[in-house]
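Excluded from the complex is one protein chain; the other protein chains are retained at their positions.
We call the chains A and B, going by the order they appear; numbering starts again at 1 in every chain.
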Amino acid sequence: MSTVTAELHDVPTEPAVNYLNASYGIKSWLLTLDHKRIGLLYLASITLMFIVGGVAATLMRLHLVEPQGALFEPETYNKMFSTHGIIMVFFFLVPSIPATLGNFLIPLMIGARDVAFPKLNLMSWYIFITGAALALYGTISGGVDTGWTFYPPYSSLYSQTHVVVVALGIFIAGFSSILTGLNFLVTIHKMRCPGMTWFRLPLFIWALYATSLIFVLGTPVIAITIFLLALERLLHVGIFDPAIGGDPLLFQHLFWFYSHPAVYIMILPGMGVISELVTAFSRKKIFGYSFVAFSSLSIAVISFIVWGHHMFVTGQSIYAGLVFSVLSFLVAIPSAVKVFNWTATLYRGSISYQAPMLYALGFVGLFTIGGLTGLFLASLATDVHLNGTYFIVAHFHYIMVGGAVMAYLGGIHFWWPKISGRMYPDMWARISAAIVFLGFNLTFFPQFMLGYLGMPRRYAVYPAEFQVLNVLSSAGASILGVGYVIPLVYLAWSMRYGPVAGPNPWKAKGLEWTIPSPPPTENFEEIPIVTEDAYNYPAIEAPDYPEVPGVARV
Amino acid sequence: MTEHSASDYQAPHIVPVSTYVLVFLALMLGTAVTTWVAYIDLGAWNTVVALTIAVCKMLLVVLFFMHVKYHPGLTRIVIIGAFFWLGIMITLTCSDELTRHWEIYPRGWSAGAPHIARLLF
Partner (left out) sequence: MWIFLATEILFFGGMFTAYVVYRSLHLPSFILGSHELLVKFGAMNTGVLICSSLTMALAIRTAQTGGSKGTIIFWLLLTMALGAAFLAIKLRFEWYRDYVEGLIPGVSWLSGGTHTPGVQMFMCFYFFMTGLHALHMVVGLGILTVLVIMTARARFSPEYYAPLEISGLYWHFVDIVWIFLFPLLYLIGGRYPGS
């Protein structure tokens, strides 16, 4: 199609019938088998959980403005950070990209009409909200104060809070993850369209495939761990009870066997999103496709053999500590491979700075910082000093918030035209990306310093010498909060009033951009046949190099 | 559903009744032997024998009753993968739990050898 003809037909239109309006009424949504609608159901649920967890975080940071605590009694503060951790980890981050963007995009990206088991997909959502409802109920009736890690013997024998209810909520939500992972694995194996070989898949799919492996192999272990903890709590005796020869550290082994891979569940999909964003906004093939694909798998595999680095200072034997320390250094390698490859993709690309790209660039920088600080923690000697301090808090927030959440926001913005058929106002989006970046760094960089100076984590009070840094951190948190609220507003606004986006507003490569926005329920009129590699962008010197309509290119 | 739909379009292999019965008898025999051996003093080998027989029984069930013998490929990778992962969990957890009381330095790692021997036998 020549440029002239393309321009004449370039007024984007919304298809009259798409998955959003194909059927009406709440029953059509609650009983849907359409993966796209299920993705949106998840989007709504996890946004709600994000708000709950975010409120807990806001209250925590407000409390920490004063050295003696500004808002709560220590017991309540304990409940605050526990709630924040539990809700954010189990009910926001773990499902975030896989359940929303993954559910929505996987069939579209591989040329399928739906996932392998649509009914199981819907059941996953119901299981998720059952678990979430139970956890919320436990939180509202008083919460838990054990920290999101639930270490016994405190959580099993001494805590007076609603451990079993919340733990049960997590247990139930775990089944949602397992079924989602199972669904994705089978879908990616069996439902790729003709010509979509493994090495033509978008890297987002590779990342989600690796994530699904972790879902399937890791989540059952947290399930049994919670089960055993609940039994011990109910029977007042159990296998972690030292009185009968039990070892509380065994709980930690079983807990972290899942929870460490879980953090990779949280970041791998984000990395997949970044691969998509970096290629689309530098209009270049990814540098080193197979390296990035295999690095996703390596991260998934190696993530399972490093869990002991969470237990260096809790009583683990030094021999095990040595083993885990070495292995933890190993896991940095595939992540670094990705960062190098993204950077190399940017090199000599035709880069434009729309909001998704701002999030992606922010990710690359912040994830690098977070990852490098992880190396300090993998090293035994420095970990002895830094464990249990705000350094750890900063480290994982750099990865989970500076990394995963930014990737999530970037992905939502990138695929928003596909999901809703409308474009959001890019200026507002860029402003809020900048606010998020600024607020994030102001919140968490001081925490690196706090941790290095020795301020312990999970403490409701702290010595006065740390106040300045804490106040900076809290100020940053308020800015960060604003940065999160603004997208809620303009994204909602855009659904009604935003300009119609058309099938491919970003002129990106990928099967999902070949169908109308919003897509019809059956996704593809005809199942496509793939003949080219992923990210097959034309050479940048080509004359028909397209503009993104309606948006000024920086 | 997963492994029986898209890729294997050959007719499913129908196992003869005689095979099932033979496997059944082997499993019952294994149970009898395991129980009988428990009453004989073999020291530490009791456990080894019992677990070996258990693994053989499992293989019989997996290969014949669960038809894995007739479905090579991805199914086997899934099973082997799961057991391998379980092995990782057990091995690395034990690497901590069983080495807690090892004497460390200055005699070096070989100081732990008598501890392992004592734990296993």
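Quick note on the criterion: a contact is a pair of C-beta atoms (placed from the backbone, for glycine too) under 8 Å apart; a residue touches a chain by one contact, two chains touch by 3 or more.
Just so it is clear, the structure is predicted and the values come from calculations on it, not from any experiment.
Visitor: Touching the hidden chain in the complete assembly: which of A:108, A:164 or A:216 does that?
Guide: Counting the whole complex, the residue in contact with the absent chain is A:216.
Visitor: Pick out which of A:39, A:54 or A:246 touches the chain that's been left out of the picture.
Guide: A:246
Visitor: Among the options A:17, A:70 or A:224, which residue touches the chain absent from this view?
Guide: Looking across A:17, A:70 or A:224, the contact with the absent chain belongs to A:224.
Visitor: Contacts of chain B with the missing chain: which residues?
Guide: 1-5, 12, 14-15, 17, 20-21, 23-24, 27-28, 31-32, 34-35, 38-42, 46-47, 50-51, 53-54, 57-58, 61-62, 64-67, 75, 78-79, 81-83, 85-86, 89-90, 93-94, 97-98, 119-120
Visitor: Even though one chain is hidden, which residues of chain A still touch it in the full complex?
Guide: Contacting residues on chain A, toward the hidden partner: 178, 182, 185-186, 216-221, 223-225, 227-228, 231, 234-239, 243-247, 250, 253-254, 257.
In the analysis below, only the chains that are shown with their structure count from here on.
Visitor: Any idea how many Å lie between the Cα centroids of chain A and chain B?
Guide: Inter-chain centre distance comes to 36 Å.
Visitor: State the interface residues of chain A toward chain B in the complex, per the touch definition above.
Guide: 116-117, 186, 189-190, 217, 221, 247, 249-250, 253-254, 257, 304-305, 307-308, 311, 315-320, 323-324
Visitor: Going by the contact rule set out above, which residues of chain B touch chain A in the complex?
Guide: Going by the criterion above, the answer is residues 1-2, 5-7, 74, 81-82, 85, 88-89, 92-93, 95-97, 99-100, 102, 104, 109, 112.
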